[in-house]
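Here the structure comes first, spelled out in structure tokens, and everything after it is commentary.
All protein chains but one are shown in place.
Residue numbering begins at 1 within each chain, and the chains themselves are lettered A and B in the order written.
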Amino acid sequence: MNLISVLPEILILAIGILILIVEPFWKPEDRHGLGWLTAGGLVLTALVSLLFGRPSAPELVWGGMLRFDWLGFFFKMLFLFGGAATVLFLMGVEQINRRGEVYVLLLASLLGMNLMVSSANLVMLYLAIETTSIPLYVLAGFLRTDDKSTEAGFKYLLFGVMASAVMLYGFSLLVGFSGTTDMYAMVEALRRSGLPLFSVIGVILLLLVGFGFKVAAVPFHFWAPDVYEGAPTPIAGFLSTASKAAAFVVLLRVFLVLFPLEAVQWSLVLAILAALTMTLGNLLALAQKNIKRLLAYSSIAHAGYVLIGVAAISTESGEFFAFSISSVAFYLLVYLVTNLLAFGVVITYYRVVGSDDIPAYNGLSWRHPWLALALLAALLSLAGMPPFGGFIAKVVIFAAAIKVGLIWLAVVGVLNSIVGLYYYLIVLKHVYLYRNEALEGQPLPIPGPYAIALVVLALGVLLLGTVFGPWFSLAEGAAAAFF
Amino acid sequence: MDVLSLPLLSLILFVPSIAALVMLFFPAQQVKLIRWTAFLSSLIPFGLSLVLWFNFDPNQPGHQFVEKYVWYEAIGSSVHLGVDGLSLTMVLLTTLLTPLAILASFSITDRVKAYMILFLFLETGMLGVFLALDLLIFFVFWEIGLVPMYFLINQWGSANRNYASIKFMIYTMAGSLGLLLGIQLLGVLFRTFDLQIIVTEWNNVEGLLLGLPVETVKRVIFWAFVVAFAIKVPVWPFHTWLPDAHTEAPTAGSMILAGVLLKLGAYGFLRLVLPLYPQQAQEYAGALAFLAVAAIVFGAFAAYGQTDFKRLVAYSSVNHMGFVLLGIAAAAKATGTLDANIALNGAVLQMFNHGLSAAGMFFLVGVIYERAHTRNLKDFGGIFPIVPVYGSILIFTSMASLGLPGLAGFVSEFLVVRGAWPILTVYTAVAMLGLLFTGAYVLKAIREVLHGPLNEHWAHGDHRLSDIYPREVLVMAPLMVLLLWIGVYPVWILDVINKAMNMLF
Partner (left out) sequence: MNFPVLSLIVFTPMVAAVLILLMPAEKRNETRALALAAATFALLLSIWIYATYLIRGLSGYQFVEEYEWLPALGLKLIFGVDGMSAPLVLLTGIVMFTGVLISWGIDDPHTPTGIQERPREFFAFLFILASGVFGVFASLDLFMLFFFYEIAVFPMYLLIVIWGWVVTREYAAMKLTLYLFIGSVISLVGALAMYFQSGMNTFDMRLLEQANFPTEFQIFWFLPVFLGFAVLGGIWPFHNWSPDGHVAAPTAVSMFHAGVLMKLGAFAALRVGIMLLPEGAKYWSWLIMTLAAIGVVYGAYIAFVQTDFKYMVGFSSVSHMGLVMLGFSTLTREGLLGSGIQMFSHGVMTALFFAVVGMVYDRAHTREIPELEGMHKVMPFASIGFIIGGLVSMGMPGFSGFVAEFPIFMGVWKTQWFVAVITSISIVITAGYIMRNVRMVFFGEIPEKFHGHLPPLTFMDELAIVFLCLFMVGLGLFPSLMVPMVQTGVDHILNLLGGA
């Protein structure tokens, strides 16, 4: 049982080792095969895990270090999928696609994420978070010749370390108050210790700083645009999706498991954070001229939407509302697929055009209607339009808020999605309306890995938006892990 | 096959429209075919209305040849048709004038197809008003008639046609707005638009309506109806659209406009206003009489002041229709008395007569205009020797219009005045003065056109006027025969009218 519960992690590790082994044997010009190997390995990992590694009833494994449940499993699969897509996108980036360490770092980070979402022990959790973060610091700054990339890596490192420190401080206080590192035992211990409410709130705030940084929630968001802009674009996509989703799962697990009694308080704090995050993210996105920065701000805003769902978990009477958790899980699923698609298009286009400025997208729909269509799907899904996944995701999130009576928050969300629609439409206007006669005749080659990733992601966005029943059931299964 | 077993009224009503629809598929170049089809198909309703006339039993109360079809069940409206003495007279007038007008339009050469189609639709519209026994259907046809007329004026009219046609349209539509609202209220109240039911029940409504006393509501709607019909008649001061429309309309348009369309308004008074609002009509009879007299007097004065022949005839319509309203006002004032009845008889007959004479007059103006391309009275003078036949016909028709004893106009105007005198003495007296001016302007017109020093311009060369053509005589002949016949022996028609009026009021 113990081994099965970490089956994906073992396989990831195996892929990493395999890459380190085969890399020296391949000639440098053949080394893009490493990408195929990684991506294929990840897909295989997902398949094998789905077949043999499914959890049944939630149980603590590895001496209480990990919890083997659907919540973790659901997100592990998601990360494997996101990781595979990221790898495919990395394969087209000239400076790094032939370097094995890129893939290995990515795999390490994936490993960390997988552990993050299943950690049941604070020590384990901290280790997992650092395992996730450190490779990402490196990856963000990987293009050493590029000043922006270097700056991104360094900035990410500094802010990340600081946030980690604050979070670690919170952890240590918790351990000190309760005398245990086991999350599932801690709640009882905390209750027995008779800790005053304001101390608990203090700890919650410390933890929020850490998680806030990871999910790039206002006011801990300011690193995100610079890092996304500077980092290699596939890494930026990965940062904004998988890494963010992992942080949200941790947030859910920590808050729900450790602070069920203070739910009313942290709900309120999160609701306010949600409102601030989406509003600020959207408003700042309005002014962007660079599509990566625009996506960065939009991903900040999306963190805000997810926070609505998290804030809506607890009702006023302090009961938990499973639907909200499912809505968060579903939103993260949709957001991951959608945002990866958006970054995918940006990567593909940048590879040919060499610019991320929005006006550079003029004439795209003439030059390559299908790529334009993919961008359309991604942006409209982000905006929350059917028949794309974003619509359903937004609806369930707002539904959760309304259900628990957070109508004001739902209204703020609604207003925000209008602002969001506005700037997404602006991009689409460049794609569809403005022309760039000089470039229109020229071909726009899409490398094979990109084509595969884009098609899969685009179909995913469409599928999530139309046949959403099965997917939502999966999210519900994940949510059920808490009850 | 027995003609009477056919749905005669629907046939009369829809044959012109069906013919028009068929003509849609005719090639536009086949002018002759189109003209004759239009003419012949307009003769069918005429023939059928003669059948009606001879099979109509004037002694039987209520409506005859009644037909009823489902139309708009949800709001209680059906295609309910029927004739009594009043509407039969009007149907006869309409079906008679339409073929004549079409015959008169044979001189039209521009877009004949569209013209004829519109004309036939127009006939359906007018007949529908006279035949309808359902308020909503009444209104439907009332409005439908506007459209072809608008385009006839707008497309085939003379110089100032745009202004005239839009004025015609707006006046009539604005006028019928009150009518529409009134009809809606009645429909809401009774859940049906059947005229007979509404007339009976409406007079029994008591208490509050829309939060207001019933009497007040009735007064308001009464005036809404009156304004709608008064615009159509037209009564002073709502008449200003008429000279423009008449003057600018093509000849046949003017014939129908004066001959039939104006009668729609008067018919509305008789069919709707008096039965629906007897008390209000009585209450405001004085006001109506005042308007009538104003129309008579000002109409006459205005006609006298015109230099445009057609405008002069147009104003004469205001003048003559004033007598119709005077008769109606008198009847409203003293419902049921013998005098009132006489006045009503006069009014209805005046409608018929004016239809004949005004149509004739407009046609004759048209005839001379087609030749001379001017209607200015000052441009003519002494042309009788050049166009003797035309001159005689013109004099005959003018005399009928003027009310010369022995011709139709005299009979009806005499009846109106005779009936109104004991009821509305002062008004009638003033109206008599107006009658004097009627003589004056008609004579002025005849003098300026036919007599006096000859304007040499018309006697020689290209400008020489040709006399009236046989086709044009053919148009005038039936009118003249009827004018004379009614003038000498009005009983045949008065009998029908009189019995109808007795039963109605």
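The rule is short, and it goes like this: a residue touches a chain if its C-beta (ideal position, glycine included) is under 8 Å from a C-beta of that chain, and two chains touch if they have at least 3 such contacts.
Since we're looking at a predicted model, the values are computed, not measured.
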For the full complex, contacts between the hidden chain and the displayed ones involve A, B
Among A:S133, A:S267 or A:S417, which one is in touch with the chain left out?
-> A:S417
From the list B:E67, B:E143 or B:D308, which touches the chain that is not on show?
-> B:E143
Sole touch to the unshown chain from A:L127, A:L205, A:V395 or A:V455: residue A:V395
Of the listed residues B:M173, B:L404 or B:V430, which contacts the missing chain in the full complex?
-> B:M173
State which residues belonging to chain B touch the missing partner chain.
-> 70-75, 136, 139-144, 146-147, 150, 154-155, 162, 165-166, 169-170, 173-174, 177, 180-181, 184-185, 187-188, 210
Missing-chain contacts on chain A, rising order, are 326, 365, 369, 373, 376, 380, 385-387, 391, 395-396, 398-399, 402-403, 407, 410-411, 414-415, 417-418, 421-422, 425, 428-429, 432-433, 468-469, 472-473, 476
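We adopt the following convention: only the chains that are shown with their structure count from here on.
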Counting in whole Å, what is the centre-to-centre distance of chain A and chain B, each centre being its mean C-alpha position?
-> 83
